[in-house]
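Here's the structure, in structure tokens; my notes come after.
For this view, one protein chain was removed and the others were kept in their places.
Presenting chain A:
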Amino acid sequence: MVARVAGVFDEKLTEAIANSKILVVGAGGIGCEILKNLVLTGFPQIEIIDLDTIDVSNLNRQFLFHKEHVGKSKAQVAKDSALSFNPNVNIIAHHDSVISNDYGVSYFKQFNIVMNALDNRVARNHVNRMCLAANIPLIETGTAGYAGQVELIKKGLTQCYECQPKAPQKTFPGCTIRNTPSEPIHCIVWAKHLFNQLFGEEDPDQDVSPDTADPEAAGEAGASALSSESNTAGNVERKSTRAWAAETNYNPEKLFSKLFGDDIHYLLSMENLWKKRRPPTPLNWNALPGKDDTPTQHSGLPDQRVWSVYECAQVFAASCDALQADLKRRPEGDHLVWDKDEKSAMDFVTACANIRAHIFNIPLKSRFEIKSMAGNIIPAIATANAIVAGLAVLRAQSILRGDIEACSSVYLRPKVNHRGQLFVPEKTLTPPNPKCYVCAPKPEVGLACNLKQLTLKDLTAAFKDGLNMQAPDATVEGKGLVVLSSEPGETDHNNDKTLEEIGLNDGCALLVDDFLQNYEVRVRLQQEDDEKSWRLVTDADAPKLGPKEEEKPTNGSNGANEPKPGPSRSRQDSDSDMEIIEEDEDGTIVKPPKRRRTEMSDEVVELC
């Protein structure tokens, strides 16, 4: 029962739908809507992938899910609900990450169209590469609040998802977080780092103690008296925060006194920092502001009330106890993972961020606001998702009908533009960027770094975080020398060597490839003495591509500050609850590789 009633579509489209096979990646807000439209229209073969489970905050828009489904697989429940609309179609649900050897190039090749309904950039980049490698049209979708967009990506015909560099995720200098916060977000980031130091996965880059290597504090270094305590990395050589906390048995009062008393006194001793800043005020557990305040009348959600410092301290103590108990219940060596929807984890971050904000004379925020910021919550509504998904499926129909050239990007605007348009299509397809380091025929990119300092381990991180590879392999161009291997153990012994030590020098080129993504890029190394870490150097002279619509700030009224997904190339990371938590993007979905390449084939051969 395809194209259920003859005559709704012309014969060509009716037949094309009957013979189609579609992959939907993501069963969230947009994914549910896309699946509904496909099933009702009678698309006979659909596969849907999502690794997520259903949360109560999804229910305001992910309408295939109801309260009784909370905790279950999104892909599976979406399939079951959608089949009740039309039991005659065939849906295969995968409760899985799309970034997996199970979904290689040959898997992608079986579909006519892939539809992305994702909520994070890592997975979007990955599916982009898979579709380029498989040469399958990809319809990329996203929403943020009232705004949204639908974009076709087809190898050689349009730009790919990575043709235009995207604004990097906002990060803050370590010394701002550790020493001199001036915004609520600095305190929130610090509080999340503290959570990880105490209960989560310890990360040396997330140190929360005063940073004595702060260049601003240097010079005569007010902390001279204490300098003997410092090591070269700038961290005061004390026990790790975790070990110290465990010794005190996570005593909230002791923790509080160290974090919000002693450490602040220490910061104050770094006098240079406070010459032009208002110095922080250390807190004393026994004399907290707000203790005797009478509660004021509050209207609004309970979470929207800003707590007093005294209340924050109470919540700090209670959440410390709860988190410590949680940690103790786990096997030795296990740790907690911060989650904005875990009550104690969210309480802890709210309390710590606000206490620190008070110390540094920064405005305090409510738990509701801090949740948005700490959890990177993008508001999401049913209507925008419905519109974007509707447009995406109409675009899929056009592709099947053979009108792929007409499938330019369409933007759903939060408000109509000066021409009264709410859905704004681009006039033409945007051609590929010939300098794109992903979809160009011979992809190439520069990597600026200090070869004397960057280790092989850092290089792996650069390929994973910078080039979004899953399991990079690298050889030296012209020599065939293997620098990095994704096979466990093969090059690990070199991990701590610098690039210089293994014989790489300025101007040398590496061929880096990711087998799963069927992607190879030539990476030119550029020596820069000042570069502390690494950065990608793309060709800045790449021509501006695509038709640019004259972008006037909306219709008379205003709206200049609304998110504008207009034809400017700003890319919104999108759907619904796209909750990219600043630093833990990797590690979320990556499966360990277990494969060996076979010659002249893109097939994945499973080992073990």
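Odds and ends about this structure:
Throughout what follows, a contact is a pair of C-beta atoms (placed from the backbone, for glycine too) under 8 Å apart; a residue touches a chain by one contact, two chains touch by 3 or more; residues count from 1.
Here, contacts and distances are computed from a predicted model.
A chain of the complex is left out here; the name its UniProt entry carries, from "Glycosylphosphatidylinositol anchor biosynthesis protein 11", "SUMO-activating enzyme subunit 1", "Translation initiation factor eIF2B subunit delta" or "Pc21g05260 protein", is "SUMO-activating enzyme subunit 1".
When the full complex is taken into account, the listed residue touching the unshown chain is A:L301, out of A:I92, A:L301 or A:V482. Contact with the chain not shown here comes from a single listed residue; of A:N60, A:T248 or A:S533, that residue is A:N60. Among A:N37, A:S73 or A:T141, only A:N37 touches the chain that is left out of the view. When you scan A:P165, A:G390 or A:P431 for touch with the missing chain, the hit is A:G390.
Contact with the omitted chain, checked across A:K21, A:K166 or A:R277, is made by A:R277. Although one chain is not displayed, chain A still touches it through residues 4-10, 33, 36-37, 40-42, 56-57, 59-61, 63, 66-67, 84-87, 145-146, 182-183, 276-278, 299-301, 303-304, 361-362, 372, 377, 379-387, 389-395, 397, 408, 410, 415-416, 419-425, 557-558, 561, 576-577.
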